[in-house]
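Following this message is one structure expressed as structure tokens.
A protein chain is absent from this complex, but the other protein chains hold their places.
Up next, chain A:
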Amino acid sequence: MATWKHGWELWERLTERNMNKKNLLFPLRSLSCFDQLCLKHCIRSQPSASRKTCNSEFMESRRTLLRRYSASSSEYYFPGAIGAPYTDKLELIAGEKEGRIPCFRIMNELGEVSSAIEKEYHPDHQVEPSMMTSMYQHMLKLHVMDTMLYSAQRQGRISFCMTSFGEEATAIGSAAALETADVIFGQYREQGVLLWRGFTYRDFCNQCCGNALEPAKGRQMPVHYGSKELNFVTISSPLATQIPQASGYAYGMKLSRSKNITVCYFGEGAASEGDFHAALNFAATLECPVLFVCRNNGYAISTPAKEQYRGDGIAGRGLAYGIDSMRVDGNDLWAVYFAVKEAKRRILETNRPLLLELLTYRGGHHSTSDDSSRYRQKNEIELYSERLSPLRRMKHFLAFRNCWNDEMDEKYIEEQRKELLTALEEAEKAPKAPLEDLFNDVYDQLTPNLQRQKTMLFEFLERQKRPTHSS
């Protein structure tokens, strides 16, 4: 019969051996599974005891624990749930609770900051006015870029586009709270993060036009951005594939004792994929310093959130994996900014993952291949795009502090439009990748099989005098 006492006896034996060392590095693997679990729980519940050299404090905490889990009680502690108390009441834990997880918000729709906000996360106390304006300007840039690239697709200048209307605060707010050295695994609606980090209009347009100047040399569809320098991993179309990859990358970062974290973005629809479950479970059990950011924008193409899941959103799932989670108003730039800042600090301190759910609304269509008016009401779209818009409330916030006004707004938007148009025109004219590039990068070096296929292709093209360059 294994009891809590067992864990403490082990502890005593081992601490006698390691008493003078600062970090207790037990030969844990030599112990049985159950012993390991007991010990780990001991250490966690008495964190200061792990650095103990003082006997009396140690003995006191040991006595407390022995009192609590005395051998006289007939309590067993199964490996699956050590510390779970027994109960004699047949009561279910409600699957669909009455109350929802509360949503953290700093400023309301009109840009007014609540007086109850603590100083540690009050923008007026923590952020310089120049930074405030810069963040708003980036949100405007993002909005302008999305609008114009969408029209460019409609005019046939690029073949495909996805916009992030309504989600400007999620991208800019989170990016501003991170460093460029924090690695990003995105889904496809996080171009704002790249924009903040310094990806220029030229870079975006090059990728959308698929020309030879962009990092992927025109191999991927538009909006599938990637930048090794800016630590933004290339977007991959299938949903949720990036989530377990982020857990893995974070694990690597932990082993190399990095001072940075991995951040993984996904939508509430992608959170239904099996990869989401596996990734969160791994991050929790292997203790990976990864921040999971869910942009819960209410729609997955046409599937509304109420058909995507029954639980309390995505934040409600963190508990199941043992991951700390938080729900944030994704349209409130400050809430997002401070939540991500705090999340990063926590992750670096504890080396454990964190789950943030940003509640927001997808203002535009899923992509240029979708027409959302078929499945949502116009007045719903207008409500979120106007009254609850992240841009509007930030504009009011700045206007109240005399940092911005309507005139500056119009002028800035006009400037950005001109800049983007120039960038798009240049990107359209830039050359596409040559045919010689077709077989490169499949492997690090051409295999004999591919070399033969390449030779055959070029012989054929020569004979037929077909073009080897896009016009």
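Everything that follows uses one rule, which is that contacts are C-beta pairs under 8 Å (C-beta built on N, C-alpha and C of every residue); 3 or more make two chains touch, one makes a residue touch a chain; residues count from 1.
Here is the rule we use: contacts and distances are computed from a predicted model.
Trainee: Leaving aside the chains on screen, match the unshown one to its UniProt name from "LicD/FKTN/FKRP nucleotidyltransferase domain-containing protein", "Pleckstrin homology domain-containing family J member 1", "Pyruvate dehydrogenase E1 component subunit beta" or "Biogenesis of lysosomal organelles complex-1, subunit 2".
Mentor: "Pyruvate dehydrogenase E1 component subunit beta"
Trainee: Have a look at A:Ser236, A:Ser258, A:Asn281 or A:Ser385 and name the one touching the chain we're not showing.
Mentor: From the options A:Ser236, A:Ser258, A:Asn281 or A:Ser385, the contact with the absent chain belongs to A:Ser236.
Trainee: One chain is left out of this view; which of A:Gly166, A:Gly218 or A:Pro390 touches it in the full complex?
Mentor: A:Gly218
Trainee: Since one chain has been left out of the picture, which residues of chain A touch it in the full complex?
Mentor: On the side of chain A, residues 159-160, 210, 217-222, 224, 236-240, 269-270, 272-274, 300-303, 307-309, 369, 374-375, 432-433, 435, 437-439, 442, 449-450, 453, 457, 460-461, 463-464, 466-467, 469-470 touch the unshown chain.
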